[in-house]
Every structure is written in structure tokens, then in C-alpha cells.
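All protein chains but one are shown in place.
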Amino acid sequence: MRATRITEATRANDAATKSARHILAFCITTLGLLVSPLAGAAEPLKPEAIYVQRLGAPSPHWLILNDPNFLGNMDSKIYLIDADRNHMLGMLSAGGWRNAVEYSPDFSTIYSPETYYDRGTRGRRTDVLSFYDVATLSFLDEVKIPPKRGSGATLRAYSGRSDDGRYVYVFNMTPAMSVSVVDVAQRIVTAEISTDGCAMVYPSGNRSFLSLCGNGRIRQTVLGDNGEVLTTRFTDSFFDPNQDPLTEKATRLSGDWHFVSFHGVVHKVAASDAGVSPEQSWPLLDQQQLDAGWRPGGPHFLASHDSGLLYVAMNRGGPDSHKKPGEQIWIIDTVSKKRQQVITPPTPVTQLAVSSDDRPLLAAASEGPEIYLFDALDGTPKDSLSAPILGAGVLQFVDLR
Amino acid sequence: MRATRITEATRANDAATKSARHILAFCITTLGLLVSPLAGAAEPLKPEAIYVQRLGAPSPHWLILNDPNFLGNMDSKIYLIDADRNHMLGMLSAGGWRNAVEYSPDFSTIYSPETYYDRGTRGRRTDVLSFYDVATLSFLDEVKIPPKRGSGATLRAYSGRSDDGRYVYVFNMTPAMSVSVVDVAQRIVTAEISTDGCAMVYPSGNRSFLSLCGNGRIRQTVLGDNGEVLTTRFTDSFFDPNQDPLTEKATRLSGDWHFVSFHGVVHKVAASDAGVSPEQSWPLLDQQQLDAGWRPGGPHFLASHDSGLLYVAMNRGGPDSHKKPGEQIWIIDTVSKKRQQVITPPTPVTQLAVSSDDRPLLAAASEGPEIYLFDALDGTPKDSLSAPILGAGVLQFVDLR
Amino acid sequence: MNRFDAIVDKVTRKIARRSSRRRFLARLGGALAAATALPVLPVRRSHGAGPQTAEEGDPLSCDYWRHCAIDGFLCGCCGGSVNSCPPGSEISPVSWIGTCTNPVDGRDYVISYNDCCGKSGCGRCFCNTNEGDRPVYMPAKSNDINWCLGTSSNAYHCSTAVVIGTAR
Partner (left out) sequence: MNRFDAIVDKVTRKIARRSSRRRFLARLGGALAAATALPVLPVRRSHGAGPQTAEEGDPLSCDYWRHCAIDGFLCGCCGGSVNSCPPGSEISPVSWIGTCTNPVDGRDYVISYNDCCGKSGCGRCFCNTNEGDRPVYMPAKSNDINWCLGTSSNAYHCSTAVVIGTAR
């Protein structure tokens, strides 16, 4: 497990902080003249300087907790927590309507889609992709994007990033559906692409992404080198959106997208810039389990690890329980397609995330401020994290490439 | 008790809503063609129209609940609740750093000091006095004020209004202290007045307000007819800010300001445009009560009614307990200077407010979502209000003039 | 796609799942013609007020029959009602719909869960029920979407539950 440390930074990097330090230094000097050394006894505590922390090298066990701030959701937050030591590393304020963040492959820069109004909830709307420096958790820059980003209950796939880190995709809904493409190297919007009523963003390579369509197909948008649309592909219809729709809560396992249907059928979709094809599907649940009411469910009930494991939160709510928090977490081996283990968390869980390293952690958010932690390979419980908020939004472990 | 009603408005007054209704009407028409009348049985439910509520005539039992939204305080709220029927009438979104609102004497317009940043918590700051129409709870206009308003734990006296309704005063702290004067008739800022390090705003007539000073005096600022400062007066030092400071949580009873000190001494200050004079002071607590630890305390522990009653939340925390929620509410007759009654609320209370009518209500916020209600004259408990939030900010009953 | 087109598109997709697409399209033509001829449908006062007589239950409860697919704060707890927005909020012109059974008459009704917009969350009476709820790619039945679309602000305040007709 890679240890991570907070560096005790002595140099803040912006002028405002420097000026603050000047003034503080002045105050300390002034006070210093008044606080004469005590006669006798041990040496008193020394006057301290105040400084601003910096972050050290990122770890795959850093957990991004997106806080939609349900009761004040024009003032959302992004928390960064070191799961190895239940330590809050810092926070970003991130405007209205939080879903998830994108970031550079080395996690040096966070890209955050944000919505603002001139007067909080009214006035002119401005949507931006904000760039934040991770080491200093400071605002770097912003790219204005079409003021159309989709919003609502938090979902991971409202945005995505190309595998090479070049493009960030932001899903729009007005209710017409489209995707804004941001070139993060040039810091410009290269295109707004209509997706023919297909929704969400699932990156499928360096220059393409998938969307789910209401007619049971997947649409693939392929970009040219200029970040504009080059071509569009559709799969055949491979699921029945009326009888057993796929949820939008997909996970990518060794490059292949895995979708799970309301009734627990896993659909593996292979995709690259060269094409997209639904490869296989198999049921997680047998008839007896279905009859007993078992269903996958919860705000974000799905995660995976490239060792081949799929993590699915399950409840016994029967039909229409696709958003009910999970009583159990099933660990599925996608090779044998067998359930390998069942984890029963202390209370039902809403959001899952699994770290991408070879000693992976499974994080599972409760409906309260606790985030349960488990060894993702053998399911052993670890000490819970105390989240700063009640009921987490999307959880993301930092995936370093 | 004046009954208040929500009018079922059929005409919204802005174009956007009208356009919404067009579209809705279209949708209903479209669907109407598809939903054929059922054969047999009783008449089915009729298709409904959707509309926007309006408020009826205001009542002195309408309670303004200022919600600083502690965990998202750049997205604060103003709730309006009819205390007679535990009914939420509506809400305003009110930017950052909520304290209290001002309003026109007839409660037709709310004036709300608000702070905004271009990007929620960063970028250019804009402070405004927002004007809201009460009947439609809609934004009317705003006046930009110096971007200096003081903020922090919620306190009533961060703003004030002239008795005739002409001027709204907003307290600034940068940390230099000043007051912005807004002429709400002309909708302009007429002056920013330095207050010589004296704090808060306590209106004292049509053209003057008081501030509390760290040297134990009160400063009175008198305005000319143009809303600019005409003259300034100071009282003699009448309290010892080091030994027994007055809290900023004052209440106005028949025109006289009543301040209460940390150790429970009431100071009555008579003030008008013509002058200001501390008139009398008397202790709420005898030595035995002081020794038992009784002190006034809580975020806003003081209220009054023009019948001559003072309401003080009391705790037994001894020194430094001036912010501790009250275990008891003492009703004091300011004429006899005797305690007339003790109310023991179910749990400690943080904020008090008393309605201004002749069948007054006492509202006392718990630390949770309950606001306890009492007959303010005889202390009889009434059904509690369920506040939309945990831990209220400043409570204000609508004071109709 | 302009806004009106988008809404037609939405209505189209919404309806398509409940009736044969062919029949729907035939009827939509008529509806469009009617809409063109009827620029303003009057809002009928007689049907303005909240629950109707042939209903039962507490409209401020998540269990209330109309709330079978709701996701949000009940407007009835926020200064509105099942079919009205609180003062100063703005009606979303588009919405998701559910099909709920009225226990009094046993009929299925189409419920339109229009959001009320332009103010922050009301914070009272949060409900999330998901009968017939579908993913975002089937938007007309998706209650996860912030339906404050086509409004002057996408701030979400609360949700209504309006009877718009019987379901076939």
C-alpha cells in the first residue's frame, strides 16, 4: 500500500496568502513585544506560524467524495479523503449540481463540470469546466461550456474523459440531449454533439464515447483529431428498455463496459475507437432469487476491479427497487460468472467504489455519514470512514495511470 | 386571530410561467387525445391544470425563518411559515450569509441583504439588497451595495430599517466598520457611513440608528433628508464592556431599545431622531440566581411585546454561557421589573420571537427542526411548528404597521 | 433542435411507450393542429385545487397514491400543492410521468411530476418512489432528471403530482 503524506508546505503559491502572512507576521511581532518570556518554569510553547497545507503524491486509496449538498445544491463540494487513514485531505467548492469529476491521468489536475447563476439561483447561467490543481487544491482555470449540462440525482456518467486524458465530455440535456467536448490541453470546447436522444457518457478509447439509447441500442460517437465529430455508430438493439432496461450505472472492467439491468442481467460491451459490440450477457440472479425479490439497486450500486471482479449492491425489494440501497454486496467473478462472496454491510449501502490498485479497497457509502470499507479481494471489513456529509454522492477512487 | 389564506392564483404574472402553461396546455391536449373516457363506473378524476400559488394578506402570525444553511451557506434561504396552521407559505433563495430581512411596513416587499460571488465561493463579489414581492415571493429588483457586509453567526442587528420604511441600513465590516444606507423608495445607496468602530444597527426613528461601541457607549448616526449623514451623537459610557458587556441581541419595546448584559442586567435605552439616552438598568438575576449559574444565553435569546413584556432565554451555565441555549424562558414585566412567568420548553431553545399583535405568539426554536410555540401572554404551549431546517437562524414575526 | 421541437420529441417518446406508435403519430398530427388553433388553453379554475373528491389519503405523505414514482420534495409541504407550485417558483414545462392507481376508483392515471424551479430545494417531505421509473435514456419516465429545463433557472425547489388523464 502506498503511503501518502501531507507535505507541510511553507510556501503558499499565491500572492494573497503571502500578503496574509505579511500581516500575520506583523501581528505576531507586535504581540511578541507584549508577551515577555515567563520567569522560571520550563520553556513555554513557542509562537507558531500559520501556513497552508499542500498534498503529497496521490494514492490509489484517495477517495473522491462528491457532495451534491442536497439542501444547498448550488453550493456543492468535492471532498478528498485518504481511505488508508480516514483522513480528510481537503475540499473544493464546486458550484451547482454535482455529479462526478474528471481528472488528468496522473491526478495532477481535476476537471469539474459546474453550473453557476449570477445570483445563486437566478440571473444569467454560466456552465464551466473548472480546472483545479490537486497538490494545492486551488482553482487554476475554467473553460466555459454550453450552459446545458444535465443535472439531477447524482450519476457518474454525466461526464467522462478520453482514455488518453485529452478530452472531457459533458452530457447536456435541455431536454434535447448532446455532449460538449472540451480539449483540456488547449482548454477550449471543440464541439457540441447531438446524441440523437441517447444519454450519458461512457468513454470508449482516446477519441470516442458511448451513449445509451431508449431503443435498446448503444450509440458511439467518434471524434477526429480536432475534437469534432468524425463518425457515429450504433449497435443493434441488444436490450429491451421496456421489459428489462439497463441502468445508467455502468462500470468499466479491463476496458469493457459492464451494464446491469433492472432484473440483474449483466451486459458486457466491448468498445474501442474502432467500434462497439455487445459481447455477452448473463444473469446474476436465478429464478429463485428473483422470486425472493433480489434485485440490484441503489444510487450507484456497481463497481469493478480489473482482476475480473464485479461488485453489485443487492436488495430484496423486487420490481422497481432499482434505487433501493443494498442490504448485501455481491462479489462476482466475471470469468466464471459465479458469485464469489457476499458482504453484508452494517446498514444498507448506496454508492460503491473500488480502488484500481492491486490491494484494492471497496468503499460502500451508508445512508448516513459512514462509508464502510472492505478489502475488495477478500471482503474483510476495515475501519469505516467518517464522511463529512450525510448520504454521499458519487464515490471515485483515484485511478492513477 | 386574523385568518390568512393562500389564494389559488390562476394567473401567474411572468411571461416565463405563461409560456410554461402554453406548453403544458399543449401536452395535456396531446395526452387528452390518447386517454379516452373509460366506459362505465363513476366519472374518473378530471385532468388538472398546474398553477403557481400566491399569498393572501399577511398576518402578524406569519413567521420569517432565516436559514443560513450552515453546510451550504452561499445558498441560504428565507422561509415564510404561517404559525397559526403550521403551514409553510413559501421560500426565497437568498445568496450567501443570511442574517435577517427587512421589509416594507405593510409587508408587501422584503428587502434582503445578500452576498454573491461570480463562481459561488470565488471570483468577483457582489453585495446587493434584493427586493422581493411578498404576494408572489418573486424577485423584483436589487440595489448594489458596497461589497462589505459583515457576516458570521446570525444576528438580527446586522441590518435595520427606518421606522417610516424609507431607509434600510446594512452593517459592514472589512474589519473597518461602517453602515450602507439604502433609500428603498429611490432604490439607491445614499451613503456609506463609518461608525468609528461601533457595531451593528439599531434603528431609532425615521432618520437615525444606533451602534454599540467597545468603550461602553452608544453611537447615534442621524441622517439628513438626502440619506447622508447629518450628525453623530455619543452617549456617555454606561456599561463596562470588559466586566459585563451588553450582548448585541437587543429588542425594541414601545420604541425603547432593551439590551441585556452577560450577567443579566437589562439596560433600557430611549432613542429617537432627537437623541439617545440610556434611561435605567436593572438586574434580572439576584445574587443567589447568579451563584446558581443562571445567565441569559443563546443565539438570539431576547424578545419583547409592547404590552411591556420581555422574554429572556436562561441557562445555568454560569460565566461564558451567553451563547448556550436556554433551558427556561423568563417572562419579565418591564413595568414592575418582576419575573411574571417561567416557561420550560421541552428542549433548550436558541432563538426567540414574539408577534406584535394583541394575541401574541412566542416562538422558540429548538436546536433541532422543532419550533415551540406558546401564547406569549400566558405562556400556554401550543402545537409546535416543524421547521424545514435543523437549527433555525434568526426568527422574525411579521410586524405590520 | 429548438425547444419546442425538443418538447414535442419528448412528448412523442413519452407517449410512444403507452400506445402503438402508429396510432400515436396519427393522433399527434391532430393534436398539433389543435394546438396551433388554440394558442392559450384557459386554466380551468374548477380543477385548480389539489386532490379531487374521488381520492383518499394524505397528499403530504410519500404513500399518497399519486406519488408512486416521485423523487423530490413534495410541493404541498412547501407552499404549493399536488398541482401547484409554491409562490414565486416556476413550473417546469416538461416533466416525467408515472402511472399510478387511484385506490378509490381503481383506475390508473397518468401523473405528471412537474418540478417547481428557480429556488433552492424546499427541504421538506422528501419522497422517492420508483414505480415504472426508467433510466435517463428514457427521460419521460425518469425521475432522476432535474426537470427544471426550459425554465429561467435550473434550481430545483419541489415536485408536484398532477393528474393529466386516465391511462389506457
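By letter and in written order, the chains are A, B and C; residue numbering begins at 1 in each of them.
Quick note on the criterion: contacts are C-beta pairs under 8 Å (C-beta built on N, C-alpha and C of every residue); 3 or more make two chains touch, one makes a residue touch a chain.
In this text, all values refer to a predicted model and were calculated from it rather than measured experimentally.
S.K.: Determine which of the presented chains are touched by the chain that is not presented, and list them.
M.R.: A, B
S.K.: Using the touch definition from the top, which of B:Ser59, B:Ser162 or B:Ser211 touches the missing chain?
M.R.: Hidden-chain contact among the options goes to B:Ser211.
S.K.: Thinking of the whole complex, not just what is shown, which of B:His87, B:Arg233 or B:Lys323 touches the missing chain?
M.R.: Looking across B:His87, B:Arg233 or B:Lys323, the contact with the absent chain belongs to B:Lys323.
S.K.: One chain is left out of this view; which of B:Arg125, B:Lys337 or B:Arg401 touches it in the full complex?
M.R.: Answer from the full complex: B:Arg125 touches the omitted chain.
S.K.: Among the options B:Ala42, B:Leu140, B:Ala176 or B:Ala274, which residue touches the chain absent from this view?
M.R.: Once the missing chain is taken into account, the touching residue is B:Ala176.
S.K.: Quick one: which of B:Gly72, B:Gly227, B:Gly264 or B:Gly393 touches the chain that's been left out?
M.R.: Only one listed residue reaches the unshown chain, and that is B:Gly72.
S.K.: In the whole complex, what residues of chain A lie against the chain that is missing from view?
M.R.: Listed in rising order, the touching residues are 6, 8, 10, 12, 14, 16-17, 19-38, 41-55, 75, 77, 80, 87-93, 132, 135-139, 386, 388-389.
S.K.: What is the set of chain B residues that contact the non-displayed chain in the whole complex?
M.R.: Touching the missing chain: residues 70-74, 96-97, 115, 117, 120-123, 125, 150-153, 155, 173-176, 194, 197-200, 211-214, 241-242, 245-248, 320-323.
In this section, only the chains that are shown with their structure count from here on.
S.K.: Centroid of chain A to centroid of chain B, CA atoms only: how many Å?
M.R.: One centre to the other, that is 40 Å.
S.K.: Measuring centre to centre with CA averages, how many angstrom lie between chain A and chain C?
M.R.: Inter-chain centre distance comes to 30 Å.
S.K.: So how far apart, in whole Å, are chain B and chain C when each is placed at the average of its C-alpha atoms?
M.R.: Distance between chain centres, rounded to whole Å: 36 Å.
S.K.: On chain A, where are the residues touching two or more other chains?
M.R.: 71-74, 96, 120-122
S.K.: Find every residue in chain C that makes contact with two or more other chains and list them.
M.R.: Residues 7, 94, 118-120, 123, 150, 152, 155 of chain C each touch two or more of the other chains.
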